[in-house]
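Only one protein chain is missing from this complex, and each of the others stays in its spot.
Up next is subunit A:
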Amino acid sequence: MSTGNMNLTLQVWRQKNSKSAGKLVDYKLSDISPDMSFLEMFDVLNEQLITKGEEPVVFDHDCREGICGMCSMFINGQPHGPKDLVTTCQLHMRSFKDGDTIVVEPWRAKAFPVIKDLAVDRSAFDRVIAAGGFVSVNTGNAQDANNLPIPKSKADAAFEAAACIGCGACVATCKNASAMLFVSAKISQLALLPQGQPERYRRVQSMVAQMDEEGFGNCTNTGACEAECPKGISLENIARMNRDYLSAKFISEEEV
């Protein structure tokens, strides 16, 4: 079935469930095409495992177009592998060399427990969003376009923050397993726009409180998250979140 000529050794994290201990298991793969995506290479591995009567490797994936944020592999020490600004599904085998050994681990964080093998439970992110990552607006007829004036620079910054797909690479790569890049992006995309203003200070306090509650670590500004983010989310968002939070708690006395 495979048409390529790459021979690879995979060291894949296998773990039965969240309670059992896991370990790295070696798999040899041959005739891998350099044009395959990383997940297609895993599909080949799983077909071979199924044929042999072994359990296939469980991993998260959905759109395979780099926009859904489901895939989540920690490949050779980096989330989503060695390439900048791509998710695992958009990583191709041409980024590796024939004969390479590739280590594949799940995201590791207390707040992201392993479900099985490479799949982790990222519902902590959902709970952070539920704590305030929304605007409470009444639905109705659509307004006229440009009814609310928004400076172009703000609209662009909000759009860039909104590009976050919530994959969790920032948490995975952070030495402290901090979720501040994710949370700050979700806060910024609303804080920058007029629709986000009424709940701006309530939102930042609730979401930060929920983030702390989930057991994510504290940011030490190493910048690893920004460097590894497949969507290029900027550290400026963390500064904005800090600014809004500190101003709510210490300057403008906004209660949650």
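Quick note on the criterion: contacts are C-beta pairs under 8 Å (C-beta built on N, C-alpha and C of every residue); 3 or more make two chains touch, one makes a residue touch a chain; residues count from 1.
Criterion: contacts and distances are computed from a predicted model.
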{"item": "Listed names \"Nucleoside ABC transporter membrane protein\", \"Lipoprotein-releasing system permease protein\", \"Succinate dehydrogenase cytochrome b subunit\" or \"Nitrile hydratase\", with the criterion being the UniProt name of the chain not displayed", "value": "\"Succinate dehydrogenase cytochrome b subunit\""}
{"item": "Selected residue (touches chain absent from view) among A:9, A:30, A:123 or A:218", "value": "A:218"}
{"item": "Listed residues A:74, A:96 or A:125, member touching the removed chain", "value": "A:74"}
{"item": "Candidate in contact with the missing chain, chosen from A:111, A:131, A:161 or A:185", "value": "A:111"}
{"item": "Sites on subunit A contacted by the missing partner chain, in the whole complex", "value": "11, 13, 24, 74, 76-78, 82, 103, 105, 108-111, 173, 175-178, 180, 208-209, 211-212, 215-224, 227-228, 235-236, 238-247, 249-250, 255"}
